[in-house]
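A short write-up of the structure that comes next.
The complex appears here minus one protein chain, its other protein chains still in place.
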Amino acid sequence: MINKNKKNNYGLIFIVFTIFIPFIVKDQYQLRVINMVLLYSIIALSVNLIVGFSGQLDFGRSAFVGLGGYWYAIMMLHFHLPFIIAFISASLFCAFVGFGLGMVCRRSSFDYLTLMTVGFNIMCMQVFLNWIPVTNGALGLRLIPSATLFGFSFDTNFKFFYFALFLLIICYIVIKRITKSKIGRAFEAIRDDPIAASYSGIDVANFKVINFSIASFFTGIAGAAIASYVNFISPFASSLDESIYLLQMAILGGLGSLPGSILGAVILVIAPEISRTFYEYRLMFVGFLMVVMMLWVPNGILGKNGIGERVIGIKKLYSDKKNKQKRDNGKRTLLKSKNVFSSKKENNGSGGKKK
Amino acid sequence: MRNKFILSLCILILVVMFSASSFAAEEILFAIVSSMTGDTAAEGIQTQNAVDLALSEINGSGGVNGKELKYIVGDDMGNPPQGLILAQKFSTNDDILFWLGPNSSSCCIAALPVLQKVGLPLISPCSSNPTMTHMGFNNFFRLIVNDDMLIDQLAKLAVIELGYKNIALIWENSDYGIGMRDVALRAIPELGGKVLFSETFVPNVDRDFSSQITKFKGGEVDCVLVLGIYTAGALFLKQSEALGFNAEIIGSSGCSNPKLISIAGEASEDFIAIATFDPNDKRPKQAKFIEDYANFFKGEAGVLGVGEWGAHAYDVVYLVKKAIEMGGTTREKLIEVLHSPDFEYDGVTGLNKFDEFGETSGKRTLFLTVKDGKFVAFFPTKF
Partner (left out) sequence: MFLQYLINGLSIGSVYALIAIGFNMVYGILNLLNFAHGDTYTVGCFVIFALVAMKLNIFLAIMCGILVGYILNTLVERFAYRSVRFSGRITPTISAVGIAYVMRNVVLRIWGPETYPFDMGIRGAQVKFGNFVLGTLQIYIFIIAIVLMLLITFILKRSKIGQSVTAISQSIPISALMGVPVNRTISTVYGVGGALGVIGGFLFCIYYESIFLGIGFMLGTMKAWMSSIIGGIGSLKGAIIGALTLGLMESFTGGYISSQYRDSFVWGFIVIFILIRPKGLFPSAISEKV
């Protein structure tokens, strides 16, 4: 019980803290980077939903970002729909396309699914590049209107920060509820052992489709938000390299850990802005990171048995050892059974951190 | 939860890590943004090299109004979203006077709205998409003759000068190629020719033109316009020869790079390309520039002869120097001076004058043909 309250406390402190960021950070460029971090966190969360929680390898996320962005841009530019309708319909459109992709791949094996997502990504980029009457081809769509709610326009970095933060919080809460629900447990079962899952009564194929739809919904939200913020969309943002980069955000932070995705987005969006070397070599770094992490820390920084937990685990182990020595000094002569009890209690207390 | 705490700590640290840049007031700062890495890295590197040459000459002889010219580099990788990020980054830096802009038209378009908001002029050496000057950006200038005029000339060469009527187009699927295709589709019928086929390919990826060549062969085409970069042009030439396709092949300015000859080998004989700069120009100003460039980078690995990118970038620097000396010391004044009808600069690429849209006027184009493995210039006689 006490653990749960602590969790909520930390969560609240975090949110309160981030609300003050636009007041602290005055440089418009830095504020802009932070806004992009918030939006990319949403994408990383959706990637995590597919890869981390369901164990499907999806190399097509950037196509969905593009789809959400283009739908929003076309609705706003050509049809002049109000913002809310364009925005929500963009996410629904992405969910629908995700549904379609899932339906095509529902009975495919792991590898076929991966290949199909790659193909889907390439195909989407081709459509964006070639369907000139609608997407304006390689030149992209400009002057996309910013987000406006009831006449209030989120067109400065400062105002947009709160919009993005609001989106991130909502998406985070919803995804967290999903992962803790029956659907989430089904996803994890499919990830861990699809055959056993199907024997337990989970229709693996259908859940794959649900998975794709839900995750694509969130990717669509982020895609439309990015288009409304940057006021420009280009087909080159939906390339395969971008998908790999998005994938790495989720992996770095830890597959299966939601705060981890946010951390991964923070690191991989800010690093190229800080270091020019990182910017130039970013794909090489990302590749290198992937190999190294898969070999030694497959669960990322904040995942189960990830770097974060190992550091905390080592610390705890050290402090427990110290405490045990202190306590045992006076009790060395007692019976073994007492030690058995005390060691059991210690195991329960210092077991792996649960989310 | 502890993870969230670590998270917020990380954010705080990263936010604090940003550092501001500073520079001395005795310098004039500008930004070079081009594709320094990626598929079109050769353009960016040549651009930067030419600017280095110009700067060494200018700063070595007293600078501009006594101040030194300096630049910072942005690499957009030829990728418009990156170009936009760079625009955001540089637009908060008030010390930058102008942008020596991207050659990729889509990267320019991505960056221009942001730059217009802060009044930063973007002067592009070689961005040639015709629609750019009509998008309402008063801060955009370009030195190169735009594709409208270039492809118009190319069409005239095919139909009027060489007398071909059955023409096929092969264009690269990018903003460059599509812009050129649209001009060609309009211009050729106006001159009395017929466009029989209009085929495309993916730039930098597609190697195989056999299906397009087969189609052209079957349709009695006597002239093909290759609207793309030299790589594709070279492969097209080779495969045409291999498949026994004997039509006249002429190319856009992207094919005027000598590398085309080295890739295509003997198949490139008699190939004609339109060009905005002759790498073997014998006129005094141009010859001196070509020689200075070669000497400046003598011995540096990978630096080949200078071409249109370097020549235009070199002119941008000198042109801006003249504009600053004529009073363009702030961003707004610079834009004003460049727009004024009396402003002109005669550089290695010809006479540079801007109209009210930022379009250049007063330049001549020339044609290069391959004779004995080298590009030789010639001028049309019938138009």
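Letters A and B name the chains as they come in the text, with residue numbers starting at 1 for each one.
Please note the rule applied: a contact is a pair of C-beta atoms (placed from the backbone, for glycine too) under 8 Å apart; a residue touches a chain by one contact, two chains touch by 3 or more.
This one's a predicted model, so the numbers in the text were calculated from it and none came from an experiment.
Of the candidate positions A:F17, A:Y162 or A:Y281, contact with the hidden chain is made by A:Y281. When you scan A:L77, A:I244 or A:I307 for touch with the missing chain, the hit is A:I244.
For the chain left out of this panel, the touching residue among A:A205, A:A271 or A:I312 is A:A205. Remark: the omitted chain is touched by one listed residue; of A:V51, A:L139 or A:I210 this is A:V51.
Remark: the omitted chain is touched by one listed residue; of B:S56, B:T214 or B:N246 this is B:T214.
Interface residues of chain A facing the missing partner chain: 51, 55, 57, 104-105, 107-112, 114-116, 118-119, 122-123, 126-127, 130, 194-195, 198, 204-205, 244, 247, 251, 255, 281, 283-284, 286-292, 294-295, 298. Interface with the hidden chain, as seen from chain B, comprises residues 37-42, 173, 199-202, 204-205, 207-208, 210-212, 214-215, 217-218, 231, 234-235, 238, 242-244, 259, 262-265, 302.
By our rule, only the chains that are shown with their structure count from here on.
Averaging C-alpha coordinates per chain places the centre of chain A 39 Å away from that of chain B. Residues 6-7, 10-11, 13-14, 17-18, 21, 24-25, 27-30, 32, 34, 37, 129-130, 132, 137-140, 142-143, 230-232, 234, 236-237, 257, 259-260, 262-263, 266-267, 270, 273-274, 279-280, 302, 308, 312, 353, 355 of chain A are the ones that touch chain B when the two sit in their complex.
Note for the complex: chain B touches chain A at residues 1-8, 10-11, 14-15, 17-18, 20, 36-37, 75, 79-81, 84-85, 88-89, 91-92, 105-106, 109-110, 113, 129, 131, 173-175, 178.
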